[in-house]
Structure formats: structure tokens, C-alpha cells
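All protein chains but one are shown at their positions in the complex.
Letters A and B mark the chains in the order given here, with residues in each chain numbered from 1 onward.
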Amino acid sequence: MSATGVALEHGHDHDHAHGAHGHHELSFVKKYVFSTDHKMIGMQFLFTTLLMMMVGGALALGVRWQVAFPWTSMPLFGPLFAESGGQISPEFYTMLFTMHATVMIFLVIIPVLAGAFGNFLIPLMIGADDMAFPVLNMLSYWFMIPAIACFGLSFYFGGAAAGWTAYPLLADIRAAAPSSGSAQTFWLLGVTFVGVSSMMGSVNYMTTIINMRAPGMTLFRMPLTIWAMLITAILQAFALPVLTAAGFMQVFDRLDFGGPLEGIHTVFFIPAGLVVNNADPTVGGGQPLLWQHLFWFYSHPAVYIMLLPAMGMVSDMLACMCRKPVFGYKPMVFSMSAIAGLGFIVWGHHMFISGMNPALGMTFMLSTIMIALPSAVKVFNWIGTIWGGRLQFNTVTLYCAAFISMFIVGGLSGIFMAAVPVDIYFHDTYMIVAHFHYVVFGTTLFGVFAGIQFWYPKMFGRKMNETLGKWHFFLSFIGFNGAFFPMHMLGIAGFPRRYADPYIHPYLEHLMPLNQFITVSAIIMGFGQFLLLYNFGTSWFLGEKAGRNPWGANGLEWSAPSPPGHGNFDVPPVCYRGPYEYSNPNNPDQDFWMQTDPPKSKKKPEGDAGHGH
Amino acid sequence: MSVRWQSLIVGLACALAGCGGDGSQMRFVENSTLAKPVHRKARVVVTKQLEEHFGTPLNSVAWLKLPVKYGRAEGKVTAIEDQTVTVELNAESADLTGFDAADFAGTELLLTSGANQGKTVTLVTFDGKKKTFEMAASDVVPAVNDQFVAGGNVLRHGRKLYARHCQHCHGISGDGDGPTAKYLNPRPRDYRQGKFKFTSTAGPAGKATRDDLRRIVGQGIPGTYMPAFVPMLKDGEMTAIIEYVRWLALRGEVEWQLLGQFKEDYAADRAKKEAKEPVDQAKSAVDQAKLAIKEIDETIKANTDESKKAELDGSKKEAKAALAAAEKELDKAKSQMSAKETEAEKQLDTQLKEFEKAGLAELLEEVTGDLADKWNAVEEEGALIIPEMARVPDSAESRKNGKELFFGKVANCVNCHGLAGKGNGAQTEEVGKNLRTGELYPAPGLYDDWDQPIKPRDLTRGIYRGGRRPIDLYRRLTQGIKGTPMPGAPKTLKPEQIWDLVNYVLSIPFDPSTPKAAPAHSVVGQSGEKGHAN
Partner (left out) sequence: MRKFWCGFFIFWPIAAVVYSAVSPQFNWWFPGPSVTELGQRIDNLFYLILIIVTAVFIGTQVALGYVLWRASHSKAERAWFTHGSHNLEVIWSVVPSVILLFLALYQMDVWALFRVQSFFPKEALNAPVAEVTARQFEWRIRYPGLDEHGVPKKLHLKPQPDDLYTVNDLHVPIGRPVMINLRSDDVQHSFFLPHLRIKQDAVPGQIIPIWFKPERQGNFDLACAELCGWGHYKMRAQLIVEREVEFQAYLQKLRADQNYDGHATPSAVAKKDE
């Protein structure tokens, strides 16, 4: 069947679909609430995560306020504690940072990448009309709601306060922490719901990417975003069951059923004979380190789940903005695979000083330091991509460049803590806080901001405001670096994490002014996010109208209408070449060459991406 | 306000450097369990008194009648230059060098001689070393050689430290009910009864000496959430916190005593009760009348003698008339009840007002005087418990004697601490009686004076809350633990017997015959997590 034939045939179908449109108009609920359309689900994820980002940010500012101005009245939370002069209690502080991390990781970063962008982009970029399992996809969003509800209930019961890592025995023994009423149990259930949601997405993405690619979309013609999503899905599929199992183990450790169910009160993580808070001595011979192993076996790969999709997206956006193919497409794919593979054998670097076997520390150090290699290769390739390009400084470019710049910092600071002897000192200090915020905020979230700006026209048919976008970038960048760069210095000064009032320690007393500077920067950054929300909201109605392909990009999604209708493509796309044929000399008409554009001649000069020229 | 003048109130203003924020709503919490049965108006009177003599958390009053060292300084002015006044402090004045200048900001300095006698100047800063202060602009300008008295800096310093380190457990009022308190077992001390558990003196009602408090704050209470504040608090800070805690305890006890007095005279339900009295009387009259009729009816029934019938009918008529009258009386009483209540309320009000004018000052004087005596008594020389003899050497024989006492009828430690000393004696299974309310406790076990369930110490764990020195245990044994069911040893026990008991108690953790669940700690060997269990 010739390509033209296909186009014609489906073009007819498309007309028919239009004609029949009135007949199966979906009800409001089906269209906007319990939608099975991947685009609607993606946007539901996006709205939810943006909202949660503001919640998590408010919690973070609460944390920052206490660290900079301990025991004084907080601007946002202060009125809750009016009777004690606005002074919060230390367990409230532990709750604040626990819930900040929880909200940001489980309700923002993971779902915004896999949930929002994964859902929206995967079918569009591979030329499918929807996900392989639309109902499963819908459920994956709707499982986020009980997760949010569980975290909300956790708040209601005082908030989980054992850190997002929920280390036993603090999290395990009910008497050990104030949070350990029902709060910690609901927290664990919330994490489990997020896990179920992620798992549904993961299965769906793998199936969709493997089975539903458009004709001609070979694996090595897939955009790097799709590669990243595929690798992320595989990571999730393998790592998540471990966390879910560990979560249930902790739930069973915590639940104290009476009567016939008494035997369910397990002791997976509880050693015998401990007296906590004058409760009865514990029984059983559990091992608290087991939780750390299980938790980090998921949560270290989870760091890459929080990073890889953003890396893929930035590669795509950067190529488009530079009008130049991605430098080293296949090395990019291989390094992402290497990161994912190595990501499974580095979890122990969170546990160097936990008391595990010191020999394990050495092997984990080796694997951890070596994981810097694929990351370095990616950085070099991004710089190579910009090299010789024709660049416009719009918001997308700015965020992508900042993404690379911040990733360099986050990656390099990681080397300090990968080196075990140095980590003895840096473990659980602000060095760690600086490092992972550079990775998760500076890198991932900046990539997400770029992605929102870049794919907004595809979502809503209009472009976002550039001026506002640049201001948002400026405030975020300045605020972010002002907040997190000095944290490296706090780390070097040995400033421990999670201290409600660090200044009772003489060697930390002089660091209060630096912390106040950090807090001011964080407030600038935090309030800068309202610009994004404002821009996001108003551009929906006021933004400049965008056609199908406002950026002159190559991907399949840009051949669909903006926003794409039900079923995405009006002409089922056929892929003829790799995704990054920008400025290809064989296409003299324009400096981009869409994957759907039929070849110019019978000769086939344009290769797949990745064939070095 | 004679009380005010006699007791020399030194006011402290509120701007708190470093604690900033909106403190306007910060307040001492009323002792709710005590206040509940007291009439609303009487409660207002108590609150007013407390505010006058103690102030609010951020605007505290150093009431010199209380045995608290506020950091009082006396002296005379030696030079004045603009707003800077140089002073000379009396030898007996507290050493002021150790405190923040900020602790003096807003303190009032009272002039006790010269033209401005009785007037106050507000300090802006105070330099303890140079003995100079700057004062806020005011009409009052002290002259050279004016005598003055100032102070309150210790209290102020103490409050700041208390807010930072103690308040989230012990509460703003020292009621042991801060936000963190509900998660702790045992609960943090409620200072308001003025009872402290681990004291070193034979003094009255669990009053602690400054050294006792210093020891507890410094070393913490092992086995509880009271942490050791050494080395966190420096010496001056410790002093300030201890004085603040004493002040809070005194404040709480004054409240306690006043409310206790008012509970009898001005009960919350007094007016209602008074108003209800005639109704109750009338009701009982009605009941009696009804009973009388019933009796007559029965007599009539049983009566066979015709001659008496007329007489009985007559008495029944009379009884019916009496019932009608009583019912009428009852209706009347009922209709008058609300009016009576209002009247009773009015009466209570006037009585209270009169008392406020006449008796209150006296009562307060009495209460505080009594408290001051008690707190001072423990500080006196000789109050400290020093055993009459040195410790009996810790020999097998001494332990054996101690063990016999432990299980014996006189000391009867076994009753609570159990056969193995694990704190599970027979008494812990009994349902006890609350001696203050006379009610039975809801669950079996022992309770302390704060109505919290309390367990006898598990002596096998080697954790001694009041300290592990022999002298600490001796004092626990002779004086008991205040506010708890742990009694002092009977007077019949001789010092050497107590030492025998001490020796036995200290040996319990190492007694091979006592069964215990030793923590299964494993040593981390070279091979890592799987060390050998010890």
C-alpha cells in the first residue's frame, strides 16, 4: 500500500469522523472528568501537579522560615499558633519537611513527568491515536485522588513526621513519633496509591511505545522523549513492587490489630527489647536496615524516574530551538539506558554510614561514581547540540540552557557524596539538600517549565506569553540559585538536615544570616511561581494563536491539529525519518523536515538519526 | 492599691528581641480542671489578680513578694549625661554582667529617693560591665545620688529560654500541656501544683530546691523525654530558666489556691442551687402530704369500726386540703425560681465585690506568704537530707538484708515493684481510689496526683529517674516520690536498713535470678550486619 493511498483512505475516514461528530458527542463527565483520552488525562495530571507544586512550595517556605527565623511567627502558618505567639512546635516542623518532600516527590515531580507529559506526548509523538489501555490510563489518574486524600488524612491526623524516607523505627513504632498515630499509616497508604498509579502508567507506556508506533517509526527514529519515557516505564515496573511491598510491611508492622488478627502485627523492621517512649518492650527480631535497602532500591531509581523524562524532553526542545540535530542521538539513548541500568545498583550510597557492611560501601561507591559517566556524556552531547546551531533566546531555550547548567552543578556535587570517605562528613547535611534540589528542582522542574512553554500550543492551541515566561525564568533562576547554592556551603560547614533549631549547636550559630539569605531567595522563587500560574491561565484565552507547528519542529505531534481532536491525527501519520532532521541540506525548502513529510525523491538520502555524518 | 505599693511591682514591657512576631494573642492558659466548678465571675477575679501580680507571658511582672530571684539590682545614680546614666550598684545586687543587654530593654527602673521618688524610668539598654544605661526620653530625669531599684532581667531572660527549649512540652503556663506533650509518656510536669517529684529535702509538699531543679534540667530524667540540657545551657541561662520555672510554679499555685478557695464560696452552680432550695422544700411537702393521704386511705380500708369512720373521713379531708396548699406553694416556688436565681446571682456578685475590696488582699497575702515560706524552707540549711551514716558497704549480706526488707511487711516494696522488681506488683492490678475526688479510677493500676496512670519503676532496667547515685536512691526511699504513690519509708526503718535496701535495689539489674528481656544487641563485626548476638 502506498503512502499516498494510506493518506487518502484515512483522510476519508477523517471526514467521516467529522461528519459523525455530532452523533457521539461525549457528555461533560466523560469528556473532562472520567476521560479516557490521553490528552485530557495528561492535562488533568498537569493541573493537579501544578496545584500540588504550590502546596509543596508553601510547606517548603514554612520549613525555610523556621530555619532562618526559628520560633518566630510564620507569615502563612503563624495565625494557627497565635496562642503561643506564633511559635510552632518542633514536631510541626518535622511534619512540614516530611510533607514538603512527600508532596513534591510523589505528587509533583513523578506525576508531572510520567503522568502529565508522558500521557500527553507518548501517543502524539509515536503517531498513535491513544494509549494502548485507555481505561487503565484513566484509572492511573484517578488513583492519584485517593493518594492525595490519604496524604490529606495524614495531615488531618497531625501529618507524617518521620521524614519522606520513613526510616524505621521512628516511622515503625507508634510510640516513637508524634506522627505515628494514623498519620504515618495513611502516609504509607498514600504512597502505595501513588505506586499503583505509576504502575498503571508504566504498563501502559511500555505497551503503547512498543506496539503502537506509526508505520515507519522504528525504535531509532523515536524522539529522545519517547526513549526516556520507555526507559522510565521499565525502571518503574521493576523498582516499584519493592517499595509497595516494603510499604505494606511497614503498615503491618504498625497496625496493632487486636483479637483474632493479632498475629498480623509483624516485626519486619523492629529488633527485640527496645523501649520507646516507655511503651512495652518490643518483641521480635526485625532489622531496621532492611527498610533502608528496600526503600532505596526503589527510591534511587526513582531519582532517575524523576530525571530521565526531563532529559529526553530537553533534548527534543534543544534540537528544535537550535535548528540542529541532537548531537549523538545513539550515545544519548545508550547513556540513558546506562543510567537506568546502573541506577539499580547504586542504592547503597544512601546508606554508607548506616551500619551496613563496609565492603558493600566500596562496591556502591564504585558503581555510584561510574554513574556520573553517562550523565557527563549527556551534558557533552547537549553542549554539542547547541554548538553551531542557530539559537533564539525564548523562554524554552532559557529553561533548557538553565537545565544543562543546573544539571552540571547537581551532577558534580554528587561526586562528593559518592566518595564514601567524604560522604562520612556530608551525609545528612545540607550538602545533600543542595545536591538533590539542584537535580530535582534545578534540572527536572526547569525542564518541566520548558516543556510547559513548548507544548502549551499543542495543548491549548495558543502560545504562552514570552515576557511573562522570561520574568518567571529570571525570578526562578535567581531565587533558585540564591536559595540552593549557599546550601553547599552550609553542607561544608556541617549543617545537619532536618534541624528545627540548629543554632543551639555552637558550631552552627554563625550560619543564621546565611540561612536568612537563603530564605529570602526561596521566598522570591516561591512567589515567582505565581507568574507561571498566571501565564498558564491567561494564555489559555489571550495567548497568540498557534498553528499546528508553531516552533517549526519535526515530531509527529506537530502534524496534528492544535489542540488535537479525539483520535489525535486527522491523517494517520507515517514516519519517514528520524526526529531531528533540522537544517538538513537535502531539504532546501525549510530548516526543519517533519517526520511525516514524504521524501522529496525516490532516492533515499536522509538516514535515521544517529548515523554519524 | 496598697498591695501594689508594698510589694514593689517592677513591670517589664513586651518588645522581645529575637522572639518577635505577633505575640499579642499569647497568653497563660487558665487551669481549666480547677476553674470549671468555680463561678464565672470569681474566675474573672482570679484572672485579674494573676494579671496584676504576674502579668502576661510577654509582659511579666516581677512580684517581689515571691521567693524568686528576678535579678534585682539596687544602687544610686552617679552621673548623668543626656540619656546615658551611670550608676553604682550595691554590693548585694545581682551580678548583671552575664545577661544580654536586650533583657533589660523596656525594664523599668524605680527611683526610691530624691525628687522623683516613686517614679519610674524605662531603660533602653543596659551595659552591665560599664554600669551605664540609656533611658527612654521621659519627663522624669533622675538626679545624681538618687537611689533606685531595677530588675526582672532574669525572668525575662528565662522566659526567652523557656520559650525556646521548654514551652512546646511544658506549655506557656507551665501546665505541662504544650503541643508536644500529648505524645509523651510520662507527660511533662504540670508545675501549677508546685509539686516536684525528685527532691533532695525533707521539705514540705514536694517543693524543690534550686539545686534540685538545676540537676533535673542539667542531667535530664533518664527514661523519659526530659532531655539533659548540659552542655546546651550555660550557667547563667540555667539560673534564668530555673527562676522562671519557680515563678511559673508559684503563679500556678497561687491560681490553684485562689480557685480552691473560691470553689467553696463561689461555686458555679451556687445561684441555681439557692434558687432551687424552696422548690425542693415545697416538693417534699407535697410528697409528705401525698404520703399522709395514702396512709389514711389504708387505714380506712382496714377499718371495721363504723364509729371511727367519720373521724377518718375528716382527717382525710384535712390531709387533702394540706396537699392542695402544698401544691399551691410548689407552684409559687416554681414561678419564683428564676427571680430567686437572679437575686442569688446579684447577692453573689455583691458578696464577691465586697470580698474583692476587703478580704482578697488578705487572702492573697496569706497564700503567697505560705507559699514563700514553703519554698524558702527547702532552701534552708539542714533541709537537705543527709543520711545519718555513710553508705553500708555493698556486701552480699547487706543485699540480703535489703532483699528481706524489699519483700517484708514494713517496706513492702514488692507490693508495687513486684517479685522480680519489674514494676508489676500486685498493687498494679488493683482498682485504686482517687483520694481527692473519692471516686474509683477508671482502670486498674496506680495514678499520680495529676491523674495520669503511672507504673512502678522496672528496677531490672537499671534506669533511675531521680539519679543513680546512692544518695539519690536514699532520698527516694526516705522521702518517696512527690505526687506519686511511691511513699517515703516508714520512720521505723533505721538508716542502715535503708542503705541495705539501696544496695539491694542497685543490685537487681545484675541479679542472675531476675528474669529479664535483655535487648538482643548484635555487635557489628567485620562481616557487617550479621554480627554475633551477644
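Brief remarks on what is shown
By our rule, contacts are C-beta pairs under 8 Å (C-beta built on N, C-alpha and C of every residue); 3 or more make two chains touch, one makes a residue touch a chain.
Owing to the predicted nature of the structure, the values given are computational and were not obtained by experimental measurement.
Of the candidate positions A:Gly56, A:Pro90 or A:Gly127, contact with the hidden chain is made by A:Pro90.
Only one of the listed residues, A:Leu153, A:Ala245, A:Leu468 or A:Ile492, touches the absent chain: A:Ile492. Panel shows chain A; residues 89-91, 93-94, 161-163, 167-170, 173, 176-178, 271-272, 274-277, 285, 287-289, 322-329, 331, 353-355, 358-359, 361-362, 365-366, 369-370, 372-373, 376-377, 379-381, 383-384, 386-393, 398, 401-402, 404-405, 408-409, 412-413, 415-416, 418-422, 424-425, 427-429, 477, 481, 485-486, 488-490, 492-494, 496-502, 504-507, 510-511, 514, 580, 582-585, 591, 609-613 of it touch the chain omitted from the view. Those residues of chain B that touch the chain absent from the view are 165, 180, 183, 219-220, 222, 225, 227-228, 230-232, 385-387, 389-391, 393, 462, 468-471, 474, 499, 506-507, 509-510, 518-526, 529, 531, 534.
Keep this in mind: only the chains that are shown with their structure count from here on.
Remark: chain A and chain B have CA centroids separated by 54 Å (rounded to whole angstrom). Chain B contributes residues 19-23, 25-27, 29, 57-58, 163-165, 167-168, 172, 178-180, 182-186, 223-225, 232, 455, 461, 517-520, 524, 527-529 to its touches with chain A in the complex. By the touch criterion stated above, chain A contacts chain B in their complex at residues 69-73, 78, 82-87, 89-92, 175, 177-178, 271-275, 277-279, 281, 285, 287, 289, 355-360, 501, 504.
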